[in-house]
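Could you have a look at this structure, given as structure tokens, before my questions?
The complex is shown incomplete by one protein chain, all other protein chains being positioned as in the whole.
Lettered A, B and C in written order, each chain numbered from 1.
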Amino acid sequence: MRYTFLGPSGTFTETALLAVPGADQAQREPAPSVPAALKLVRSGQADAAMVPIENSVEGGVTATLDAIAQTPQGQAPLRIIREVLVPISFVLVAKPGTRLQDIQTISTHTHAWAQVRQWAAATLPTVNYLPGSSTAGAALGLLQENPGYQAAICSPALAQNHPELEVLAQNIGDKKQAVTRFILVTRDLPTPAPTGQDKTTLVLPLPQDRPGALLEILQQFATRGINLSRIESRPTGAALGSYFFSIDIDGHLQDARVQDALRGLHRVSPGLLYLGSYPRLTGGQTQLDPIHQDPAFQAADFWVQGLLG
Amino acid sequence: MRYTFLGPSGTFTETALLAVPGADQAQREPAPSVPAALKLVRSGQADAAMVPIENSVEGGVTATLDAIAQTPQGQAPLRIIREVLVPISFVLVAKPGTRLQDIQTISTHTHAWAQVRQWAAATLPTVNYLPGSSTAGAALGLLQENPGYQAAICSPALAQNHPELEVLAQNIGDKKQAVTRFILVTRDLPTPAPTGQDKTTLVLPLPQDRPGALLEILQQFATRGINLSRIESRPTGAALGSYFFSIDIDGHLQDARVQDALRGLHRVSPGLLYLGSYPRLTGGQTQLDPIHQDPAFQAADFWVQGLLG
Amino acid sequence: MRYTFLGPSGTFTETALLAVPGADQAQREPAPSVPAALKLVRSGQADAAMVPIENSVEGGVTATLDAIAQTPQGQAPLRIIREVLVPISFVLVAKPGTRLQDIQTISTHTHAWAQVRQWAAATLPTVNYLPGSSTAGAALGLLQENPGYQAAICSPALAQNHPELEVLAQNIGDKKQAVTRFILVTRDLPTPAPTGQDKTTLVLPLPQDRPGALLEILQQFATRGINLSRIESRPTGAALGSYFFSIDIDGHLQDARVQDALRGLHRVSPGLLYLGSYPRLTGGQTQLDPIHQDPAFQAADFWVQGLLG
Partner (left out) sequence: MRYTFLGPSGTFTETALLAVPGADQAQREPAPSVPAALKLVRSGQADAAMVPIENSVEGGVTATLDAIAQTPQGQAPLRIIREVLVPISFVLVAKPGTRLQDIQTISTHTHAWAQVRQWAAATLPTVNYLPGSSTAGAALGLLQENPGYQAAICSPALAQNHPELEVLAQNIGDKKQAVTRFILVTRDLPTPAPTGQDKTTLVLPLPQDRPGALLEILQQFATRGINLSRIESRPTGAALGSYFFSIDIDGHLQDARVQDALRGLHRVSPGLLYLGSYPRLTGGQTQLDPIHQDPAFQAADFWVQGLLG
């Protein structure tokens, strides 16, 4: 297997990738952006990409949500085959000998900055912020000449691998329970078999000419007893008020209720995308009313087939 | 074809039967009650039965709704293959020479009495009412010895066929637009082909253990854009509050939206009965949103089949 | 108190009336029909009327449902203040000395006949049925000259009060658990105070020009967590397909959720009628989600009032 991931090395995304069995022995190529990582998969230069999709503090990772929602003309759609949860904590690093009072400017990725803002306001009230392209990039930039900032915020893993950086403060995230969810994305492959605790990810454009379409969409799930574990809106880019929804539901493509809901959704929103069914790490066993279980769907189908003769 | 109908001869039901092409040349055997007529069909002694199902004044004909909802063990279910609408008007008949002021008691079927009550209260305020087993039976009873009443209320057709009865008043129904709907019932046969203006009749027991089941049932129709043209509740007889619903919907068993709704309904209420799809006489062409038409269902099915590989 | 009831004496309705505290000492005048009984209340000649509304075998008592749904111009609307449940059992009576094999014709009320039909078919397969205006009327008719039938079906209570009739068979109802529900109806009075186990009866015309109006009506209940314990459709008489619904809900007019639902229902169906809130005898304590309880409505109202300033 050849893996790619949102780089550089030392980001939380690499931590997520290393949690995949066998990935530590496999080829792992960092990509400069989420679209770039997915492009490597689409073109066949990588077999799978690990990218962040949702942060408990900052929300959906819009670059991922948008890049995965669009299949360029003539290319195979992508499939999610696994999710990984990584607890997020941050450290403040600087070149050895730097004191807190020496810091005028801090650099890090904007998502990371958003998660330490309260700590920064309390600890270094007058500090300036310089956006960085990644947490690792900002930290390693300190080792270059004239970086334009005196400290960076990055993952504890990166600091550990780089003893040439000194940790000035640790566990500085404003929310101590912060978690980021990552997904492993491949080209179109057979969907992993159901485990009984699965989720399915969908992209649902909201038809512009149907007021109430979102209600119709939710009713398609409700009439099949399907629970939504995530719903996020994103603009399609076509116009203000033109959205698609990125949705995770409990259940697997092999479940009759999921297939039935997909059929109903396709009528309401024919441009929907199926992005994969895969084991979910949270939420426990799905509790289902018997009327939403496979035997009820099979009995119903058998009955209607009998009527049709 | 051997027909039976809710007799005796001269009732509105016979008028409805005669509206069926060819029925005037066919064998037509009156039955003493709706259950008796349906039993003749079930046993094969008749090919089809004409029975009333709905009156615009008195509502659902409960004997029909109940009899048709129950298939005795081991017998084939019944199928409705046609509906007939008959405008209802009433005449008051008596033996020749009777004057209005001679009338102390009137007999007729209770449904007919319910439809002339205001006329009777205005014209003959002190008259008594004696229930009769049918309008025709009450009228012909006048020709027997000591009938116990002096006048009867029946159809104009019966009065016309029996010149030995004198019409004392005509068009005496309280609602001038009264109509009764009749259905032609057979054993299980291939459903008539769709005409584009069809209805489908269903019997839906309301699951006792699902509060909100009626809402769930209506949503199964709504999510497929299916219009209900009739809904009537009937007790199952098991307990107070135990109901089934007799429902007419616009559409035909061959329509994808109807099949899909039947599958959904079967999950909510597995004991439902399909009583037939047949041309409807009212309501005009069905107007359907494209998302509820056959091509949308086929496209959805094709898409899900593709995902399943 | 001056009571009236659907007579004659000896019917199940009188049994229901006698279950009302004090009714055994009060004036009790039988009325010949449900509309007649309600008219006595409307005109002030009686204070309250006991009438049947629902039979566990035969369903809604249509005469009551229809009569109570219409307030004649210029008259006060009626109010239900109590319900009474009476277990129904039937006996076969005849003049002393009659044997089963002597019986060619049986008379009783059609509702009663419907409830003993299987027994009759098994015990007296060739017997004829003659409709009677009430069970008591049919039984007492046997004591008159030439009644035209040899036996009648009536309540055990009537047989007990009339030793001149012999009971040939008892407990002959096809469903042994049959129950009839009766209601006590008055003119417009202050609604009885809530007991915590109340029901409210409504009459809801289904707007003809709103396809999906029944779904809208049910959603008005659902969004307030209101359970429906009875729903029956009745024709308005205006045309085929023109209905009103007679509905019982759990809850009392004093409950915030009921008031809120009534407001919503009035918008969808402005002709709805409130027929009263009164203690219910079945269903136990209402289980309510906190979001549907009075404090949640009060907090919501307080919040919106605050916004309005």
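Keep in mind that, in the parts below, a contact is a pair of C-beta atoms (placed from the backbone, for glycine too) under 8 Å apart; a residue touches a chain by one contact, two chains touch by 3 or more.
This is a predicted model, so every value here is computed, not measured.
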item	value
Where the missing chain makes contact, among the chains that are shown	A, C
Touching the absent chain when the full complex is considered, from A:14, A:54, A:198 or A:260	A:54
Omitted-chain contact residue, chosen from A:97, A:241, A:284 or A:309	A:241
Residue touching the undisplayed chain, where the options are A:20, A:93, A:214 or A:296	A:214
Missing-chain contacts mapped onto chain C	190, 216, 219-220, 222-223, 253, 259-260, 262-264, 266-268, 270, 274, 291-292, 296-297, 299-301, 303-304, 307-309
Residues belonging to chain A that touch the chain removed from view	54-60, 62-63, 85, 110, 129-133, 146, 148, 175, 177, 179, 181, 211-212, 214-215, 218-219, 222, 227-235, 237-243, 282
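Note that in this section only the chains that are shown with their structure count from here on.
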item	value
Chain labels contacting chain A and also chain B	none
Rounded Å distance, chain B centre to chain C centre (Cα mean)	24
Junction residues of chain A, two or more chains touched	none
